[in-house]
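Every protein chain of the complex appears in place save one, which is left out.
Then we have subunit A:
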Amino acid sequence: MLRTPTTALRTSHRALFRAYATASQPHALVLLEHRGGALESGSLSALTAAGQLGGKVTGLIIGDKDQVTPLVEQAKKLQGITSVIQSSSPHYATPVTEKLSPLLLSLLKDSPPFTHVVSAHTSSARSLLPRVAALLDVPAVSDITSLEHDASGSTTFTRPIYAGNAIATVKAPASIALKFFTVRPTAFPAAASTNSGDVEVKEVAAVEEAEAATEHISTNLTKSDRPELGTASRVVSGGRALKDAATFEKTLYPLADLLGAAVGASRAAVDAGYADNSLQVGQTGKVVAPELYIALGISGAIQHLAGMKDSKLIVAVNKDADAPIFQVADVGLVGDLFEVVPQLVEKLK
């Protein structure tokens, strides 16, 4: 009895294959996320990645009416964007996945013009895209670092696996009519604002669920005047050696402020309560690839390296000369960070 649905699914796959077998021009739908009245820089990187498919790129902006209107104007000017879809509703002001997925589904079901669904690998998109992909019975590809689309309609991606210790090259064949993928922002430059802004804007009605299974209660964002960790060009990171929250601040912040750098932390430092969770760099935290990454008192576990080893220049200060961080550091100094960092601040001034 349970076999019947599977057979039905296979048939529908074949039906899709027939409908899309002639390779059409790619058309990506890119989720443009925003916060505080600005488009997320990760979404701008996703836009660049979508442009590399070689076809049309439609940006999708969802939010409260007041949020959406100015963002559409920003989005129209972005390099590579060919049209914008906006959808607004008070329900989208602080959306939960269950409220966004019906809207996305309505845009994607029944022979949509789109061939790819794209977003940055952010926490919100990571929650949303797989849910929608499953409802359309297609796979999703997470956290891609490069892509190539060919004339036959297949797209080949590379993505890190095993905490970045191996790179998988995977091909989504033409038979997958809608290819979902999330983009590692640090692997693609952010789309610049260069267009004349003369692109088509379409408004689609919000799709409101009578009662979503999950409701949003509150959001707590860590306030900081420093650059955002995921996109900062310089990062100063601390580990377990920082002893406690006060020492972490006292030691790292002057150096970070001097360099105009974001502050990061190892899991050990976060678990011990020295720094907020949102500052964690690694496989399970943020992946960063700044121009300069300074690792202070971080041993360099596999999981931490996964989040920073694509940084341009890695500097490590550690008491332990055998710490694995020195195997990836371009410049290493074996020493007590409590002596080194103040001197560093003094001499950099």
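What to note about this one:
What we mean here is this: a residue touches a chain if its C-beta (ideal position, glycine included) is under 8 Å from a C-beta of that chain, and two chains touch if they have at least 3 such contacts; residues count from 1.
In this section, contacts and distances are computed from a predicted model.
When the listed names "Os01g0935100 protein", "Probable electron transfer flavoprotein subunit beta", "MIP18 family protein CG7949" or "Light-independent protochlorophyllide reductase subunit B" are checked against UniProt, the chain not shown comes out as "Probable electron transfer flavoprotein subunit beta". Touching the chain that is not shown, out of A:192, A:205, A:246 or A:331: A:331 (per the contact rule at the top).
Here the missing chain is touched by one residue of A:93, A:168, A:192 or A:246, and it is A:168. Note that of A:34, A:149, A:267 or A:304, the residue touching the chain absent from this view is A:267. Although one chain is not shown, part of subunit A still touches it, namely residues 2-6, 10, 35, 96-98, 101, 122-124, 126-135, 137-143, 156, 159-173, 176, 212-222, 228, 230, 234, 258-261, 267, 271, 276-278, 283-284, 286, 291-292, 302-303, 309, 313-315, 317, 326-335, 340, 343-344, 347-349.
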